[in-house]
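Take a look at subunit A:
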Amino acid sequence: MRETPLSNCERLFLLKAIEEKKRLDGRQAYDYRNIKITFGTDYGCCTVCLGKTRVLAQVSCELVPPKDSRPTEGIMFFNLELSSMASPGFQPSRKQSSELLVTLNRQLERCLRNSKCIDTESLCVVSGEKVWQIRVDVHVLNHDGNLMDAASIAAISALCHFRRPDVAIQGRDITVFSPEERDPVPLSIYHMPICVSFAFFQQGTYLLVDPCEKEELVMDGLLVIAMNKHREICSVQSSGGIMLLKDQVIRCSKIASVKVSEITELINKALENDRQVRKEGGKFGFAESIPKERITALKREQAPVEMKDIEETADEIVREAEAPSEAVHSPVIVATGTGQVGEGLQNTWGLEEEDAEEEFQGGMDGKEKKKGTVCVCVCVCVGCAGFTHETIVQLV
Partner candidate 1 sequence: MAVDMRLPTVRKQISLSGSQSTDGKHLVVPGDVITSDTGFMRGHGTYMDDEKLTASVAGEVERVNKLICVRPLKTRFNGEVGDVVVGRITEVQQKRWKVETNSRLDSVLLLSSVNLPGGELRRRSAEDELAMRDYLQEGDLISAEVQSVFSDGALSLHTRSLKYGKLGQGVLVQVSPSLVKRQKTHFHNLPCGASIILGNNGYIWLYPTPGQQDEEAGGYYTSLEPVPLPDREVISRLRNCLLALAAHKVLLYDTSVLYCYESSLSHQMKDILKPEIMDEIVMETRQRLLEQEG
Partner candidate 2 sequence: MAGLELLSDQGYRLDGRRAAELRKVQARMGVFAQADGSAYIEQGNTRALAVVYGPHEVRGSRSKTLHDRAVINCQYSMATFSTAERKRRPHGDRKSSEMSLHLKQTFEAAVLTQLYPRSQIDIYVKILQSDGGNYSACVNAATLALVDAGIPMRDYVCACTAGFVEDTPLADLCHAEESGGGTTLALALLPRSENIALVQMDARLHQDHLDALMEAAMMACKGLSKVLDSVVRQHLQEVSVLTRE
């Protein structure tokens, strides 16, 4: 399936909002969305949620002969997959998604392998014959923009979490111990590079951190900077055909260093939590990390968007709107049972009118509900982060 293109009015709206320093989900320009890091029951398995973007990383290892050119070094292998589960636009045959795939994979490689964040020499078992190959598989589960940052956080967290089996060498015999026999060993990690993406708009005039999918659709270009908390830059990559100035790059690197230290902190906390839970013998794994919520289809989180203006505007609309009373008194009936407005016939599902209304009202923001009088429900459509707001004016 082709990705639905963004409509022109949405595009204009987004760009206008960005110009006014507003983002759809109420963030500031340099804010990240909520990051949640959870670990699986196995070592080396990690999911990262960045807002609605969700990425899973799994680390595994294998004994392989080393490369001829580097006989004493272990091998790192990265593979990132885009499945059509994450977004209907991701299909391997489509050129656009394969380009994205190449970019993400190479960026991940450069960020983690070329910056030598892992001591590959410690992965050597027998020089020139057997070394560990550490394989990092990253799967994108849901795509809501900024896959790169999510993938890099997931990959490095998973690597930190991973434990490889212990080995012993006696003469020419290599013994690999199962986790029961000997405790698996963690990898030795020098530093933790994390990617921070900057989206540029209007030929580089505006800049946003952590763009969501809609923002990615309207951006001109992207700059990805990978850094660690020691303020060392591990990779820089611009893409998308934008013109940058040197100062912009340097400014971005400064922002990145702040963001990276926050995220590193978060990863460490998550790792610590996991360790704690495991030590105490508590429950861990993905199942535990899913919050127990009642499944209610119309439940809505409080929109983080500043609603003040909107409420005022809504009030204004209400004030100005003359109650079209005719609409109530003379409902248009096209044919029996159709075209009904207001109270009327029973619905065919046999539900009580009462219930339906209650449910509906539950979905509205409470403050806008004025029982018994004209009920105006104004939700403003900003169409971001999954909040669908529509301007509905309904008279009861």
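Candidate entries met the following condition: all candidates are chains of the complex that A comes from, given by their letters.
As a convention for this text, a residue touches a chain if its C-beta (ideal position, glycine included) is under 8 Å from a C-beta of that chain, and two chains touch if they have at least 3 such contacts; residues count from 1.
On a predicted model such as this, the values are computed, not experimentally measured, just so you know.
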{"item": "From 1 or 2, the one in contact with subunit A within this complex", "value": "2"}
{"item": "Candidate 2 contact footprint on subunit A (complex, rising order)", "value": "95, 98-99, 102-103, 105-106, 110, 114-116, 191, 223, 227-228, 230-246, 249-250, 253-254, 257"}
